[in-house]
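Chains shown are a subset, placed as in the full complex.
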Amino acid sequence: MNLLKPLGDRVLVKVRKEEEKVGGIVLASNAKEKPTSGEVIAVGAGAVDYNGKRMPIDVKVGNVVWYDKYSGTSIKYDGDEYLVIRAGDLLAVED
Amino acid sequence: MNLLKPLGDRVLVKVRKEEEKVGGIVLASNAKEKPTSGEVIAVGAGAVDYNGKRMPIDVKVGNVVWYDKYSGTSIKYDGDEYLVIRAGDLLAVED
């Protein structure tokens, strides 16, 4: 889905469908809560700081990231769920 | 509709009438919710940063952009719906 390019400091994440036990990580959520991790599909150009410079984004395409379940705006595409979320709202990335 | 020029960091978007399935993208909305994408018709000069410089706007006329359904102010013109929205509130642009 290279159709959508996130803007500014946002990234596009493909949400992991059902609660995948990756190395045992469960982000404080039980089965019925929305999954809160997924793979980065696209990264914006970054926000512009007070001096007009682009600020870095610390994740790249392919990273698996974790986020609070209420962040971002969700997008459905061909049956899959995606999320447009600000990089600053991402909690952690899987090493 | 080149009559209206958006001000500051705003852009003018012509809203896509009914939910157009473009490459399968449905922005987390079902039929009865307001469509949340459209084509950029005009772009402002950009906001002024703390040092008096214009800040860049990352979209241009002709781009198709996606946004949260509650952003911006809607305008009706000759039966079409337009939206005046801040560039910072745009989520993504179709590549």
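The chains carry the letters A and B, assigned in the order they are written, with residues numbered from 1 in each.
Heads up, the rule we're going with is that a contact is a pair of C-beta atoms (placed from the backbone, for glycine too) under 8 Å apart; a residue touches a chain by one contact, two chains touch by 3 or more.
Being a predicted model, the structure only gives us computed values, none of them experimental.
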With 2 of the identical chains in place, the whole complex in this file holds a copy count of 7
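As a working rule, only the chains that are shown with their structure count from here on.
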Fit chain A to chain B (C-alpha, same chain sequence): the rotation, rounded to steps of 5 degrees, is 50
Any idea how many Å lie between the Cα centroids of chain A and chain B? 22
Complex contact set, residues of chain B against chain A: 22-28, 49-51, 53, 55-56, 58-59, 65-66, 68, 87-88, 90-95
For chain A, which residues are in contact with chain B within the complex? 2-8, 10, 12, 45, 48, 50-52, 73-78, 84
